[in-house]
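One protein chain is absent from this view; the other protein chains keep their places.
Order of writing sets the chain letters: A, B and C. Residues in each chain are counted from 1.
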Amino acid sequence: MDIKVNVRETDGDCNIVELAGEIDVYTSPKVKDALGELIDRGVYNLVIDLEKVRYIDSTGLGVLIGGLKRVREHGGTVNLVCTNPQIKKIFDITGLVKIFGIYDSEDAAMKASV
Amino acid sequence: MDIKVNVRETDGDCNIVELAGEIDVYTSPKVKDALGELIDRGVYNLVIDLEKVRYIDSTGLGVLIGGLKRVREHGGTVNLVCTNPQIKKIFDITGLVKIFGIYDSEDAAMKASV
Amino acid sequence: MTVSGTDPATVETVELRIPRKAEWVAVARLAVAAIASRMHFTIEEIEDVKLAVAEACTNAIQSADASNQIHIVCEADHAHLRVTVANANIEGAPAGAPPAPVEDDVRVDGLGVFLIRSLMDDVEYEVHPERGTHLVMIKRLAS
Partner (left out) sequence: MTVSGTDPATVETVELRIPRKAEWVAVARLAVAAIASRMHFTIEEIEDVKLAVAEACTNAIQSADASNQIHIVCEADHAHLRVTVANANIEGAPAGAPPAPVEDDVRVDGLGVFLIRSLMDDVEYEVHPERGTHLVMIKRLAS
């Protein structure tokens, strides 16, 4: 019922944000703060790993969209790692598959961020 | 929220009853029926494997005690396989550790049944 | 209230009231998931109902309304789950402060209701001038 946020730097210029838990109306502010902090520090290429996320709702999607809008102002990218069929379905239904890159592994998402 | 019952014969004269799921006021009649059927068929040495049981309440304990009472009339035994600390705790609190053999593996429980 | 969409002869009702606060939405979500699971919906359908009910609770929290509870009524029969989500008040309790303004910089308006409509088979708003908005949604069991 909570969310854990773990940020890792990589050799390239992107950061990996690993989320674990449930992203809902209660926990999404924590995700928003974590993304905001990175972007404030000038990190504009983000890989967000959703592999350990069991649940995401519209407020969580809103936070991801908000992050994407901010990094795009700086020519940045948000690429997602997600294989959970239920969560991929949410991105499908809402059409967000078209605005995020969604990959099966961190490696693939990082390559797309270059 | 449901219970699965899987009965296996062994080389010895005991049967292994593998339970998976939750044993509560709704599902325990199913366990009771399965044990009753075995005992009616003359199987009096039972190993009941609780390793895949995530939850047991007093009605589940009542069914196990009922089975034990019936097989004891025929000189039989009920040995349990259980390592889940929460479930072991229930057997501890209720003092049922003293009337059931509780083992860490099917092998150990089967040896005790001989 | 008539139970349109469910069979009144066999319907079973589970009712839940949670504080109208973000931290309690997960409780509603898990309770409704348990109900859908008891009804033998598939795992995918359970996730659909869970998300739809959570979105309805999120809307109830974010609406400009001073009620202090969310009232969730689940009516189950052999073929449907019907969930009604409404704002409510603990009788006699003072109304809570109105919710903080939604401070999402990106407020994707309609995403919640869009998801509810996509995930459930039937969705209706019942607007009661006195009692506020009731969101009614139905998921059908595959037969």
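Here, a contact is a pair of C-beta atoms (placed from the backbone, for glycine too) under 8 Å apart; a residue touches a chain by one contact, two chains touch by 3 or more.
Given the structure is predicted, the values throughout are model-derived calculations rather than measurements.
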{"item": "Contact residue for the chain not shown (choose from B:V63, B:C82 or B:A109)", "value": "B:V63"}
{"item": "Selected from B:E22, B:E51 or B:E106 as touching the chain missing from the view", "value": "B:E22"}
{"item": "Absent chain, residues of chain A that touch it", "value": "1"}
{"item": "Those residues of chain C which, in the complete complex, touch the missing chain", "value": "12-19, 21, 23-24, 26-27, 30-31, 33-35, 38, 90"}
{"item": "Residues in chain B touching the chain absent from view", "value": "1, 22, 24-26, 32, 55, 57-59, 61-63, 65-66, 69, 85-86, 89-90, 93-94"}
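Everything below uses one rule, namely that only the chains that are shown with their structure count from here on.
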{"item": "Touch-based graph of the chains, sorted into line, ring, star, complete or other", "value": "line"}
{"item": "Whole-Å separation of chain centres (CA-atom averages), chain A against chain C", "value": "27"}
{"item": "Cα-centroid distance, chain A relative to chain B, in whole angstrom", "value": "47"}
{"item": "Chain centre separation (chain B, chain C; CA means) in Å", "value": "41"}
{"item": "Multi-partner residues of chain B (each touching 2 or more other chains)", "value": "none"}
{"item": "Where chain C touches two or more other chains, by residue", "value": "none"}
